[in-house]
Each structure stands twice: as C-alpha cells, then as structure tokens.
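Let's turn to chain A:
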Amino acid sequence: MSYDEWFRDDRLPHIYCAGCGNGTVINCTLSAVDQMGWTKDETVFVSGIGCSSRAPGYIVADSLHTTHGRAIAFATGIKMANPDLRVIVFTGDGDLAAIGGNHFIHACRRNIDLTVVCMNNMIYGMTGGQGSPTTPQGALSTTTPYGSAEAAFDLCGLAAAAGANYVARYTSYHVKELIRAVRTGLETPGFSFIEALVQCPTNFGRRNKFRQVMDQIEFFKSHALLVQKADRMREEGKKIPDDMIVIGELARRNRPPLGVRK
Partner candidate 1 sequence: MRTEIRFSGFGGQGIILAAVIVGRAAVMYDNKYAVQTQVYGPEARGGASMSAVIIDDEPVLFPKVTSPDIYVIMSQEGFEKYGVSVSGGAIMLVDSSLVHSRPSCRCIEIPATKEARESLGRDIVANIIMLGALVAATGVVSREAIEKAILDSVPRGTEELNLKAMKKGFELAEKVMHG
Partner candidate 2 sequence: MQGNTACAEGALAAGCRFFGGYPITPSTEIAEHMALKLPKTGGVFIQMEDEIAGIAAVIGASWTGARAMTATSGPGFSLMMENLGFAVMTETPCVVVNIQRGGPSTGQPTMAAQGDMLQCRFGSHGDYSVIALSPASVQEMYDLTAEAFNLADRFRIPVFVMADEIIGHMREKLVVPDTVTRDDRIPLQKGNLPFRAGDSLVPGFPAFGKGYGVHVTGLTHDERGYPCATSPSVHEDLVTRLVNKVESARNTIASCDVINPDAQVVFISYGAPSRAVEQVLHDIRRDDVGHLRLKVVWPFAESLLSRFANAETFIVPELNMGQIAREIERHTDRTVIPVPKLGGELHNPSDLARLLEELA
C-alpha cells in the first residue's frame, strides 16, 4: 500500500486552496501510517474545526470531525474506551492552541497514547484570515490590521512542558523529516505532538510579504534552525533571531503513558 490508497476518492476534489501546505502534511502523515503497516480498520482520525480539521474527511478510515477545539477530548474518549484503536488527531493552530488549549495541555499531562499533528499556518485560514495564537508579533491579519501586538505561542514548548512523550517541529518544506517525525510519534507510546508549519498563501502569505507560494516555503527553508544548532548557539551565548524556526525533535522521553494498546 502507499499513502494515496488511504484517500476517499469519492470526496475529491478537496477544499484546500492551490498552494496550501496542508496537503503535504496529510501526505506525510499517511505515509508514516502506511509505513507502520496499520490497517484502515484499526486506525481512527479525529479533528476539530478549521482547514486542517477537514483532513479526516478525505481519508478512508473511521473518522470523527468534531467541534472547534475539542478534537483531543473526543479522541481521549475513543482511545480510553478502546485502546486497540490507533488514534491520530489533525488540528490547527487556532483549534489546538486557542479554543482547545486546555484540552491540549491536559492530554500532554495525561500522556495519553495519541498522535497529534498540528498544521500551524499562523492564521485562521478557513474563515478569512483572522489572527491566531501563533500569528507572529507584528504580522498582519484581518483582526490585527496594524500588526499583531501579542506574542505567539510556542506550541512545542507547551507540549514539552506539559509532559508529552514525543515533540517535534518541522515545516511543509521538510517532507522527509516530517514523515520520520510522525512515524516516531506513532511508534512512541503516550502523547506525541508534531507541529508542521504550513504556508497559507491565501490568507497569511498574501498579507505578510509572501506573494508567491514558494516565497513562504523559501522562508521556511532559509529560517529553519536545527535544534542541535540552536542549543549550541545558546551555549555560546549567541542570540537566536526572533524569526528563526527551531526544528527537530524537541522532546523524546518515556513518562508512563495512558490508554496504550495491551
């Protein structure tokens, strides 16, 4: 099997804009699932609300497209009631970190055996480009027309601090790394969190000097800083520029997990 056999053909075409980064993340996730050899009958995809959360609707497995922010809470019920199921959550930055922030940190604390893939486009894409908790300071959105005055959330830092067993960040540029990270997440008992920064040409790029799709991908490429290098810079007392994106495995540990298949 390959990842494209997981798609629901009768649901295509999808709703994503041309140039959207979500498709890359969905493909990477399904490739990782496929590499694991998991079957469609044992795998469940859960999501909340937003562009990212439409992903389960395009996948031929049992899937629950839930309410805004609550995907992880629904997934917790599924996994606890039937630990034999493999449960993967697709979410976005608004869904996960704004309205769903509390469920996110508590799932990390419980270290429940879920893999959560967050497509972080730094904006509310589906509803026309409002600011989100990961909109960078100074960035423009329809609700931050003078530049966001607020600091952005470090989603991986949050997950690591709250107790997730596996935490990694990449971008839609880092396809191979992303597949590997999701796969490691799937293999890791307990809570795994993979953040994928994605371009949103329609609602983020257009307003924030990434006129072409490739402009934002180029930015991801040029501003990605491997965590090992970032650590070295910190040790050397060097300042990491604010616009750099620290990528790599940010936590990997073995806290006791909850809801693991027996």
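General observations
Just so we're on the same page, a residue touches a chain if its C-beta (ideal position, glycine included) is under 8 Å from a C-beta of that chain, and two chains touch if they have at least 3 such contacts; residues count from 1.
Picked so that all candidates are chains of the complex that A comes from, given by their letters.
Keep in mind it's a predicted model, so treat the numbers as computed, not measured.
Any copy counted, the candidate of 1 or 2 that touches chain A in this complex is 2. Remark: chain A residues 8, 10-11, 40-42, 44, 46, 54, 56-57, 60-67, 70, 73-82, 84-85, 102-103, 106 touch candidate 2 in the complex.
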